[in-house]
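Before I ask anything, let me first share the structure, which is written out below as structure tokens.
The complex appears here without one of its protein chains, the remainder shown in place.
Chain lettering (A, B and C) follows the sequence in which the chains are written, and residue indices restart at 1 in each chain.
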Amino acid sequence: MSTTPPPGDLPEIRRLDPVLEPGHTYASVTDKIAAVVLTQPPTTGWIVGFAMSFIVVMVLFISLSWLIIKGVGIWGINIPIGWGFAIVNFVWWIGIGHAGTLISAILFLLNQKWRTSINRFAEAMTLFAVACAGIFPLIHTGRPWMAYYMMPYPSTMGIWPQFRSPLIWDVFAVSTYGTVSLLFWFVGLLPDLATLRDRAKNRTQQVIYGMLSMGWRGSAHHWHRYQSAYLLLAGLATPLVLSVHTVVSFDFAVAIVPGWHTTIFPPYFVAGAIYSGFAMVLTLAIPLRKAYGLEDFITMRHLDNMAKVMLATGLIVAYGYFIEFFMAFYSNNKFDVFLAQQRLHGPYSHFYYALILCNILTPQLLWFEKMRRNVAVLFVMSLVVNTGMWLERFVIVVISLTRDFMPSAWGRYSPTFWDYSTFIGTIGLFVMLIFLFVRVLPAIAIAEMRELVHEQSDEEK
Amino acid sequence: MKEHRHEIYGLMGEFLTPEQILHAASKARQAGYKHISAYTPFPVDGLAHAIGFPRTGVPFLTLIGGLGGGLTGFGLQYWCSVITYPLNIGGRPLNSWPAFIPVTFELTILGASIFAVIGMLALNKLPQPYHPVFNVARFAHASSDRFFLCIESRDAKFHLMETAKFLQSVQAHHVHEVSNAE
Amino acid sequence: MSDHANDKEFRIVQPTQSHQAQRGDEYDDEHEPEDRTVRESKLDLAAVREKLREKSGKQYWRTLEELADDPHFTDLLHREFPRHASEWDEAVDRRDFLKLMGASLALAGLAGCGLPDQTHIVPYVKQPDGVVLGRPNFFATAMPFGADAVGVLVESHEGRPTKIEGNPDHPSSLGSTSAIVQASILNLYDPDRAQTTLYTGEIRSWSGFLDAAPVMTANVKATNGAGFRILTGTVTSPTLAWQIKKLLAQYPQAKWHQWEPAACDGVKEGGKVAFGRYVNTVYVPGKANVILSLDGDFLASGPGHISYAKQFARRRKLEGTNDTLNRLYVVEPTPSVTGCNADHRLPLRASDMEMFARALAGKLGIGPAVPLEGEAEKWLETVAKDLRAAPGASLVIAGEYQPALVHALVHAINASLGNVGNTLYYTEPVEAEPTNNLESLRDLCADMNAGKVELLLILGGNPVYDAPHDFDFTSKLQRVHTSIHLSPYFDETSAYCKWHISESHYLETWSDARAHDGTVSIVQPLISPLYYTKSAHDMVAAFSDKPGMPGFEAVRAYWTEASTHSGTSLDAGWRKWLNDGVVTETKYAPITPELKFSVPSLPTLKPAPAEQVEYIFRPDPTVYDGRFANNGWLQELPKPLTKLTWDNAALVSPKLAHDKDLAHKVVSRGGEHGQVRSTVVDIELNGSKVTAAAWTLPGQAENTIVLPLGYGRSRAGYSGTNKGFNAYVVRSSNALWTSFDGKMTATGDSYPLACTQYHFNMEGRQILSTGTLEEYKKNPAFAQEHAEMPPKDMSLYKEFAYPGYAWGMAIDLNKCNGCNACVVACQSENNIPVVGKDQVMRGREMHWIRIDRYYQAESPTDDPASYNPSLDNPQTFFQPVPCQQCENAPCEQVCPVGATVHSAEGLNDMVYNRCVGTRYCSNNCPYKVRRFNFLRFQDWETPQLKLMRNPEVTVRSRGVMEKCTYCVQRINNVRIDAEKQNRPIRDGEIVTACEAACPSEAIAFGNANDPNSRVAKLKKQPRNYSILGELNSRPRTTYLAAVRNPNAELEKV
Partner (left out) sequence: MAQIFHRSFNFISRLSLSAVVFLAGLALTGVLVVARSPYITNQRVTREQPVQFSHKHHVGDDGIDCRYCHTSVETSAYAGIPPTKTCMNCHSVLFNNVGYLEPVRESYRTEQSIQWVKVHRLADYVYFNHSIHINKGIGCSSCHGAVNEMPLVFQASPLTMQWCLDCHRNPQVNLRPKEEIFDMNWKAPANQEEVGKKLAADYRLRSTTELTSCSTCHR
């Protein structure tokens, strides 16, 4: 990969912060990152955080047990609102996942150096988000223990899944997405696992990392095949990540419910997914670099770039909202028009306005460099956007169902305690996994950082 | 000195920079060594070329995986909904191929990725937790800040002293003997 | 009954629980004849109930430990008979409670879940004749109800009555039923029924009672029966009357009183005033072109209403543009089913009805002119004109709850219009002993008060609960030395009586009953009594010279006597009577009493206090006077107009609600389809006070407040206790039906009501299409005007062909009157569970067919509570909505597991056992007709309810979607029979449950491919349209637009 930039950009590049603070050697980056895992004892902050998230996971556990005992009736769903929090959360989590794949795959293909220091935990985030998301399609069914009916297997009943249903597409899309993300992540980890193996002090660490690294030796042959495999995976993951949220949006777009049945969904779901994803990366990156003093690797340049991506995707989402309205009135379909009005004046209008505030208005601050470079602001902003994107899914799922074709069957939805506990529980699960991750695996791709050091030294020449 | 061969795996020169090992590798080729392997903490451009490595087979495997996945995907759906138990679903045709695209696509990706990764590992003969080079204590640095060039003893031209000299001649920082024994 | 078990003649069979195991529904684990289980465990149960009676409320844990070592109780639990757990704490859901039990008492497997490795087949020892296992038998009997009896055919599976159908040969049924008749089968299996004889709460045997009877009568015998009183409800059973009369002959001084809270004294007294005698009026609405009803709900309540509805609907049939319709005018204080089907409706206080009648008489020239003010005058003018224009073909009907004078006037009016003998005729009274109930009860109370009553025999009824409060029946009852109460439940009255005898259900007893036109039916049992219960016949016999004479012999004895009078032998007719369900030639011949009064001679009108708010009492449309309070089906049945379930509410007009600022708040849990909080009001009336939830009802007379009776029961049972408010508390003897000088004050708090449809306007969508006769004649296809049905060839896909049968349904909105019969019929046929108020409030009721009620009002809001003049008297329409069975079903395409797919005959099959419950199908259903088992709604513990279920239909479990199947079980059974005979299915051979029940023949089901089938013909009509046709879902269920026949002159106003 050639790194000497075309002359035109030179001054531009200079003005930007580096993607890696100068003065680092192969050894120093390796030490600094590996130390987090190998030598540093867990900080009190880590222990407290982990313990708390663990408690929340127990809440999830209890909620799910009660759900299995009693049935989905413990939630606020009803006829006509057959889908509530469960699906809202599912779409939200899946969306968050997307940033990880985007950073590691798309930015890789685009040869964006700055991805290097964030791709590792971004991918981790993807995996954990998908894990959280995966829970919901399963438990939202009335008979989760029958969920295997959705798998195509030769049963003694001689019947098969119904492949016209977007839910089946979901099953395949999400499981594929999970698997591929895992593979991608693992491939990226291989060299670093080897590093850990080689630097591990005690036997157990050596054995564990030794097994995981599969005897990676970093020989030229290894690297050669490795690179082509990695490139291919990146190439495959890119269309995949786009397809996944497209399929998720089909859950709605394929249905005939007013407010769901629209062609704008795929693109703006994908944009929304990346939007919320980057927000979540920021939410994680900012505390992480602080806690482990990784400011040298996750520099302002990174935050700045991510902020810009958020701004861009945010605008796409805004466009999506606009088009939804425009189409409703342009088509003059009485059901769509009515629903559009309901969003503004209906019983759930405050959700809609909150959504506009979080997803469209607030992010406009990102136009200003001052804001993009203010870590605190970015952090708050990332939280706001995450909330906004959750609201968006709520608006889509609930408002549309409360006001569909038959006025006589109109109803409303209000979540119960168990709706909330399940949702919060998955957040706990997510956080706990992140905590575990930063302790046992290098949160930044060491090998790639070394490459970076190498390239930097080249630049200096 | 053929007798060395069975207990010595080869000789390994340790270098400080990618440039050094690149230079050393090409020199070794010119010197006529065939069984060379280079170990670096990160991929070094041209190194594989320098030690004369054929093109990787990964992309081909990936293609196979992709095609296999895709065909399975569509085949499965077609067989289920048209052949084995044709059912009238909401008046849609039995072969609603547009509706079968997503699953076909996903399975294509799945097949391709799995083949890519498994293929890469298999071709690299991984897992291989044991390897003679690990006998060299300094080799631990191969995964952080050192670059190693190993000339294997099975090389026809291999000669303990000559080869050691050669490695020093190309500014090896150290030269290690890689033993074959445990 | 067992003594007739093998009697060929009656073809009554031992109920047993065999062969269900094969079915693969929930019947698997039952090995022994159910009724035996029930009989054995009964004593223990009653004992436990006694034990528990004083243990109340939240302390059930303590109770539990106490019980754990009670042999009765453990015994009871091992019998898997835990239903009565519910009695302990209303707050605890029955099944939760069981879970607790299972945990704390370690009675694993109590709920009997999972499939046992071995199941058993329990054949008969001697198989009764006429029983083919797996093929239901139908028996004709009749349900006595008020001053009427509805003839029914009861479906019996191996001796278990499971479904009630109408009896085509019976005048009060003509093959159809009402919601109440349909639901009555649930009362039979109600686990809360009183199950044995009690003496001051101690269990006694029936023989024990028989022994005690002579002792009780000892003293009254001495005094020739002075102090012996019998209190019954309305009696239409010739046998019972005959028995009582014979008893009274033994005790000359004894008296027979009658009291029914909803008995219509006004009707009887009206006859007295008009003809000087009690008469029974039978209407023939089928012959009437113009009908005026003064507060009469003849389509949905009162004697003969089923047959009236049928006749009326037949006059609403519209096949071509030259067909004519009859015209219905209704004047009423509160919207009734009849009123909402009127072509013209005038809201008027009930107490102004007399004035209106007099004014009408005036207009017809048989009385002094009485001026009405405002709209009413114009209205009256036109109506009078219309009536006069149709002499002999018009009909004026007075409401059951109107006072005597109104009835008298109406008799006169009908006479002057020449309607007598044409559109109505008079007969001897149907009641065996017509009495003024109020006076009769007044006497009894006076006597009891004076201590003159020693022995009081209360046969049915619940006076402690429903007597006028100023009679203070309760305290007076306590002055009676020996009081005996016969009733199906241990209710409010039973608690104050020395003896309580549990009463048999009409499906368990021999009896007879008279229909609204005098026709008598023999009531024959379909199952031996589930508990130790007795009938009124047994009770009377107990005090007669033949104690212990079974009801069967009483009935036989009476009819032997009767037939010897007519010189025939009983056995000649008997079998035919049982088979047909009617006793031949018992229909009353018309009589022609001549008017004994002239309108002018009437005392001058005392106009009701103008501008005063009038309070009126009405039996509740579902639980009636309270006797059905514990019937879950009726409790959960949305009331036709308010769509409320599980509660009654004080109904007020929008205007009044606005003035008194009574509000409704739609609660977001459930929302418009579930939960509405409404203002709570204190109502002070007749020196008493009750607190009720207020409900705004469009179309109600401005200054009228309706207090529905039948709720607020304190001892009804699991489903009925403490639901709604008790209007009897403010009902006094001087104002049984209407009352003034009340005070209604909002208390400030609000009460959650379970309302299944709050949103009432159509938002301009193609859902329910209506027009007038004129419009129809101009453009018969007006219904399709706005339906943008996409042409078939517009689809990219090739349409599936349905070469064989193509099942379809057509619902004629011109005939449907919203009476709800179909809803309960469906519930009974398809094992649909009751979910309870809380779940209804969450929008989870399970009815497969619902009846949507729409107001045609230019209301900007969807909230009746926010006042809008167009809601003062809106046009009201009903629309039954079952699954539309779309050909391009949106639900099917999104189901991931193919649990809902299309059958080759175009049915939208729902395969419960394949369903994983994603609810996607329901989301994607434009008609929202799918129902989901959010929790385990089905009661799998209670053995009685297992007996009741239809073995032909799967009992759905938790987490499964369900919906209307077009009664696929009926389709299949008929098809199988047809195929065995190698012939096509005939039109009308398959009758869905809703179609069968519908009194007005609004629903037609059949093969749309057969051009000669009724359904195909209806679908060809220009009025035919499908809901939301523009979605191209191509429903198999289509609707025929409603056409009203308004009077042009009134239209102008």
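Simple rule for what comes next: a contact is a pair of C-beta atoms (placed from the backbone, for glycine too) under 8 Å apart; a residue touches a chain by one contact, two chains touch by 3 or more.
Note that this is a predicted model, so its numbers are computed, not measured.
The chain not shown here is touched by just one of C:200, C:566, C:982 or C:1012, and that residue is C:982. Set against the missing chain, the residues C:909, C:941 or C:995 yield one that touches it, C:909. The missing chain, though absent from the display, is touched by one residue of C:474, C:779, C:969 or C:1047; that residue is C:969.
From the set B:72, B:95 or B:135, the residue in touch with the chain omitted from the display is B:135, counting the whole complex. Although one chain is hidden here, its contacts on subunit C can still be listed: residues 16, 18-19, 21-25, 28, 31, 33, 115, 118-127, 132-135, 804, 901-905, 907, 909, 911-914, 952-954, 965, 968-969, 971-972, 976, 979-980, 982.
Against the chain not displayed here, subunit B makes contact via residues 85-86, 88, 127-130, 134-140, 182.
Listed for subunit A, the residues touching the missing chain in the whole complex are 153-159, 197-198, 206-207, 210-211, 214-215.
The rule is short, and it goes like this: only the chains that are shown with their structure count from here on.
Interface comparison, B-C versus A-C: the pair with the greater number of contacting C-beta pairs is A-C.
Work out the mean CA point of subunit A and of subunit B, and you get 30 Å between them. In whole angstrom, the spacing between the mean C-alpha positions of subunit A and subunit C is 57.
Residue positions of subunit B touching 2 or more other chains, listed in rising order: 89-90, 92. Residues of subunit A found to touch two or more other chains are 159-162, 164, 168. By the touch criterion given at the top, residues 18, 25, 37-45, 47-48, 50-51, 53, 56, 58-59, 62, 66, 76-77, 80-81, 84-85, 89-90, 92, 96, 99-100, 102-103, 105-107, 109-110, 112-114, 116-117, 119-121, 123-124, 126-131, 133-134, 139-145 of subunit B touch subunit A in their complex. Residues 1, 25-27, 30-31, 152, 158-164, 168-169, 172-173, 176, 179-180, 183-184, 186-187, 191, 194-195, 197-199, 210-211, 214-229, 232-233, 236-237, 239-240, 243, 247, 250, 447-448, 450-451, 454 of subunit A are the ones touching subunit B in the complex.
Against subunit C, in their complex, subunit A makes its touches with residues 70-74, 76-83, 140-144, 146-147, 149-150, 159-162, 164-168, 171, 254-257, 334-335, 338, 347, 401-402, 404-414.
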